Every structure is written in C-alpha cells, then in structure tokens.
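Of the protein chains in this complex, one is absent; all others appear in place.
Chain nomenclature is as follows: A and B, assigned in order of appearance, with residue numbering initiated at 1 for each chain independently.
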Amino acid sequence: MKQTLRELEIATRGRGFYDFTAKVQSLLRETGLKTGLVTLHLQHTSASLLIQENADPEVQRDLERFFSRLAPDGDALFRHTAEGDDDMPAHVRTALTTVNLSIPFNEGEMTLGTWQGIYLWEHRQAPHRRSVTVHILGE
Amino acid sequence: MKQTLRELEIATRGRGFYDFTAKVQSLLRETGLKTGLVTLHLQHTSASLLIQENADPEVQRDLERFFSRLAPDGDALFRHTAEGDDDMPAHVRTALTTVNLSIPFNEGEMTLGTWQGIYLWEHRQAPHRRSVTVHILGE
Partner (left out) sequence: MKQTLRELEIATRGRGFYDFTAKVQSLLRETGLKTGLVTLHLQHTSASLLIQENADPEVQRDLERFFSRLAPDGDALFRHTAEGDDDMPAHVRTALTTVNLSIPFNEGEMTLGTWQGIYLWEHRQAPHRRSVTVHILGE
C-alpha cells in the first residue's frame, strides 16, 4: 500500500461551478496506482466540494437558483456582514454541502458514475484562489 | 494492510429510504478484516447516502416531508425539467446531503451508533437501480 499527498490550486472567477475531475484523474494517473481511495479536502469555509451532474449545465444554474433563494445575499438574518453581503450566505452554503470527498478507484480510474463530475462550488462573488488537498492511497 | 473493492446494486421502488447496513456489514465480514475503514460511494446525482435513525420509521417520513417542503416537485424556480418534475428536486436533495460515507470498523464491526443505519435515499419517484462502490481497507 502506497500513498501520495498533493495540492491543487483552483482559481475561480467568482460564484459558480468549476469542474476539476480531470485534474484529480491526472494526479491519480501519475501515481500509477490501480486500486484504492482518493480523498479531497477543500481548505476553505466559503466554498464547497460537490459531486453533481456533468451533462446539462442548466442543472448547475438551477442549483445556484435554489441556494440563492434559500440563503440570499444580504439576508437581514445575518450579523456577520463585515466581509460582505455574500460572506455569511457562503458559509451557510458550505455547511449545507461539504468540503470533503472520498472516492474509491479501480483500474486506475475513479469509480464515478457516468454523469458525475467533481466540482469546486465557489460561493463568494469575487474571484478567489482555492486549495484542495488530494490524498491518494492504494496499490 | 489489505483492501477490497466491491459494488452493491440496490433496486429502489421509487422515492424513500432503503436500509442497506446489513449488506455492507456482510461484505465486511467476508473480508475477515478486523480494524480499518469502509468507504461508500454512490454513483448517482439524484439519490443520496445517509446515516440516520433506524428506530422510529416516522423519522424517515418526517425527513421526507421536510425535504418535500424545501424543494417541492414541480417548483417553478427550476428550468431543467425535461427529465420530469421530480428530477431537479432530486439533484437539490443530493447536493444538500451527500454521496460519500466513511465509517471506521473495529473487531470486524462498523463503529456505528446504536441508532444509526446506513440508507440509500432515493429521490426520484420512479424505481431505479443504484450502484454503490464499497471500498474496505484494513488488517
């Protein structure tokens, strides 16, 4: 059993979905490992990791609409507003989703479903640089 | 340290909770491993994996009621409607929950709490066949 720890930097252009499945798969190929477990950890509290449909981009826009209705920017409920109207909604969206993913792999490929992509979901309106730790364990 | 990768097929009868704790425990027993980590990955974007109470079935019905109120079928907010009124709500429910679970085990048993069961939560109204990758690592 071997392991590798790497870090991915993802530059966002503000709120939205960023598919980085190919980047993770590329790191996995570099290891030459055949079977094992990939763990992703996002080092932030105002963006999420999400596995979602990679076919119709309207799905991402609908997810965005839903979360914007559920936790709207500028919601009068929030008091932590010093970092902007979109900051506390970003924390709420992160709490409602996740910052960790664990995906087994086999024959050197993650066992994702046909329609599954791995996304960084940026919740802040401004562009950010986001760091994801990638831990790959296997043989 | 050894590992095994298996796949479980779960046939659903439409929206609802399907307890498959015993199936995972059975795969774990077959490995003969005593201590380690089980990782489950659901290969779909309109159903979830969830650890929830296995005692009173009313808890599941209340969870269903809550999520149906939060993201109702046919919500006019959604534009990705070609696959049916329940499709986009299913994606939203999946985003709000998860498709990955990581559960340590000891003495050959998952360290679940007394009231914890492992569920596939089908979000579509029609029956589906769902695939779960099961990665077991330990010694």
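The rule we apply is simple: contacts are C-beta pairs under 8 Å (C-beta built on N, C-alpha and C of every residue); 3 or more make two chains touch, one makes a residue touch a chain.
The shown structure was predicted, so the numbers you read here are calculated from the model rather than taken from an experiment.
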> Among the options A:V24, A:L50 or A:V92, which residue touches the chain absent from this view?
Replying inline: A:V92
> Of B:T4, B:T21, B:T81 or B:Q116, which sits in contact with the chain we cannot see?
Replying inline: B:Q116
> Taking the full complex into account, what residues of subunit A touch the chain not shown?
Replying inline: 1, 3, 5, 7, 39, 41-45, 70-71, 77-80, 82, 88, 91-92, 94-96, 98-100, 102, 131, 133-135, 137
>> Tell me which stretches of subunit B touch the chain missing from the display.
In response: 1, 35-37, 50-53, 56, 58-59, 61-63, 65-66, 69-70, 96-98, 100-104, 106, 111-116, 137-139
